[in-house]
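Notes for the one structure printed next.
A single protein chain has been removed from this complex, and every other one stays in its place.
For chain A:
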Amino acid sequence: MRFKDKVVVITGAGSGMGRAAARMFAAEGAVVAVNDFNADTAAAAVAEIEAAGGRAFAIPGDVADETFAQSAIAEVVQRVGRVDILVNNAGVSTIQPATEYQAWRLEMGVNLDAPFYWSRAAAVQSMIPNGGGAIVIVASNACFAAFPGDVGYIASKHGAAGLTKALAVEWAKHNIRVNCVAPGLTETPMVKQGEEKDPERFKVRRARIPMGRTGKPEEQAEAMLFLASDAASYITGLIMNNDGGQMALYSGFSPQ
C-alpha cells in the first residue's frame, strides 16, 4: 500500500496504460481522479475501481484546454483536499506524412500543452502550497528518436522530455519531483488503432524489439507507480525508457 490516501490525478485514464495505472494506484490505497476525453470510458474506469473496493471519481474533458485543466484540478482539490500525484498520461497519435500533416495543433495540444497545463494547475493549486508532490509525464520512445509519419507526435513527445527537465529543475525547491516514462510499443488501443489504419505498420517493429515482445499496459503503469513512490525520493528530471531494450539498440542493426 504505497499510496494509502494519496490523491492521484491521471489524465487519459479511461483506457490503455492510464487505465492500468488508475487501477493499480487505487489498489494501493490512492483516491484516483480519472480524466478521459471520453466520459463513458472515464465512468467505466471509476466503476471498475469501485467494484474492486477502491476509491475514484471521474473528471472527463479535453486535457488540451487549459481552462478545463484548472477547473478539473480545482474540483479535485475541493472534493478531496489536494493533489499529491499527477500522471500526465493522455496522448494521441496519427499517421500522416509531414508534407500533408493536419494533426499538428491537436497533437501538440494533447501531448505537450496538456502536461504543462495540468502540471501547472496541480502545482499552483496544491503541490506548491502543500510543500510537495510528484508528477509523472508519459512520453514515448518517440521522445528520443524519430520514425516516419507522425511529425507532431515526435516533436511533442521530444517536447515532453524537455518539459519534464524544465519543471524538475524549477520545482525541486518546492519538493515536487517531475519524471517521465518513455514507453516502447505497448498493447494499448492507440497501437491497435494504428494497426487498423495500416496492418503492416508494426510487423517489422515488433521483430525489432530486443526482448521480442510488446509491453503490457500494466508494465508501463508499474514504472509510473515507482516514479511516484517514495522509493524514487531522489529521482527527478529522469526520462525512463520502458521499452524491452529498444532504445538501447542501435537503429542500424537488428536484434539477434
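What we mean here is this: a contact is a pair of C-beta atoms (placed from the backbone, for glycine too) under 8 Å apart; a residue touches a chain by one contact, two chains touch by 3 or more; residues count from 1.
As a convention for this text, contacts and distances are computed from a predicted model.
Chemist: Missing chain, UniProt name, options "Protein-glutamate O-methyltransferase CheR", "Selenoprotein B, glycine/betaine/sarcosine/D-proline reductase family", "Glucose 1-dehydrogenase" or "Zinc ABC transporter permease": which is it?
Modeler: The correct option from "Protein-glutamate O-methyltransferase CheR", "Selenoprotein B, glycine/betaine/sarcosine/D-proline reductase family", "Glucose 1-dehydrogenase" or "Zinc ABC transporter permease" is "Glucose 1-dehydrogenase", the UniProt name of the unshown chain.
Chemist: Just to verify: which one of A:Gln78, A:Gln102 or A:Ser233 makes contact with the chain not shown?
Modeler: Reading the full complex, the residue touching the unseen chain is A:Ser233.
Chemist: Per the definition of touch given earlier, which of A:Ile73, A:Ile154, A:Val191 or A:Ala223 contacts the omitted chain?
Modeler: Considering all chains, including the one not shown, the answer is A:Ala223.
Chemist: Please give every residue of chain A in contact with the chain that is not shown.
Modeler: Touching the chain left out of view, chain A contributes residues 164-166, 168-170, 172-173, 184, 209-212, 215-216, 219-220, 222-223, 225-226, 231-238, 240-249, 255-256.
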